[in-house]
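Of the protein chains in this complex, all but one are displayed in their positions.
And now, chain A:
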Amino acid sequence: MKILVCISNVPDTTTKVKFTDNNKQVDDAGVQWIINPWDELALTRAIELKEDGNNSIDEVCVINVGLSKCDATLRKALAIGADKAIRIDADPIDAYYVAAQIADYLKNNPFDIVLSGIESSDYNGSSVGGMLSEFMDCPAISSMTKLEIENGNVTIHRAIPGGKQILELTTPFVGIVQKGITNEPRIPAMRGIMMARKKPLEVLSAVEMESLSHIVEFELPVAKASCKMIDAEHLEELVNLLKSEAKVL
């Protein structure tokens, strides 16, 4: 059984986001890139399953649609324990473009399970997994919080409002991973980092296609206004401020 994990290369979650090119491009100067946290959880679970002797997973592969700056992120995925990395060499414009490129790769390279994070911490499209399943004509299991495989039987838990849904299904399928699938992502060990040197990182050309959307502009959220504390004994001052400053009375 083979698992493919889709990896987004995203800015570190503490990055101070800035834009260039009239707010059409994210300024990536000084940005530290990481594996999208939800994808990292998916990868961790895939590796755990491979290490567990009770199933027949013999390969965990990671795939990314991106430029060469993503190689460091893929190398980390290899250091954590993925067996092989594929990068489709393109600057992705939207989720449809990414899903179509991965689907094209899957035509000649079938996998039993494809995992993707429920969202990415950059553009938060939450749509690659769903689109992929449509391209592959197989089920998509969204909000997956547990994945167990025993003797080829797949059991999945999904988070649903107020509870969970438990499913059994057959491969192939796309699992869209939510937090809870594993405890926490792994820290690469020195041995893993050393072994990653010898693992394959294959770079493939992208298929020609148009993206379905284009970016007009980015905007940062409005900065939070500062908070004014009014003493409980000065209610008049509060009323005045609500009238004169907040203008809500």
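One rule holds for everything that comes next: a residue touches a chain if its C-beta (ideal position, glycine included) is under 8 Å from a C-beta of that chain, and two chains touch if they have at least 3 such contacts; residues count from 1.
Please note the rule applied: contacts and distances are computed from a predicted model.
Taken from the listed names "Anti sigma-E protein, RseA", "Cytochrome c-type biogenesis protein", "Cyclohex-1-ene-1-carbonyl-CoA dehydrogenase" or "ABC transporter permease", the protein name that UniProt assigns to the chain not shown is "Cyclohex-1-ene-1-carbonyl-CoA dehydrogenase".
Contact with the chain not shown here comes from a single listed residue; of A:K107, A:R191, A:K224 or A:K247, that residue is A:R191. Touching the chain that is not shown, out of A:K2, A:R75 or A:H157: A:R75 (per the contact rule at the top).
The missing chain lies against chain A, touching residues 71-72, 75-76, 79, 184, 187-191, 193-194, 197.
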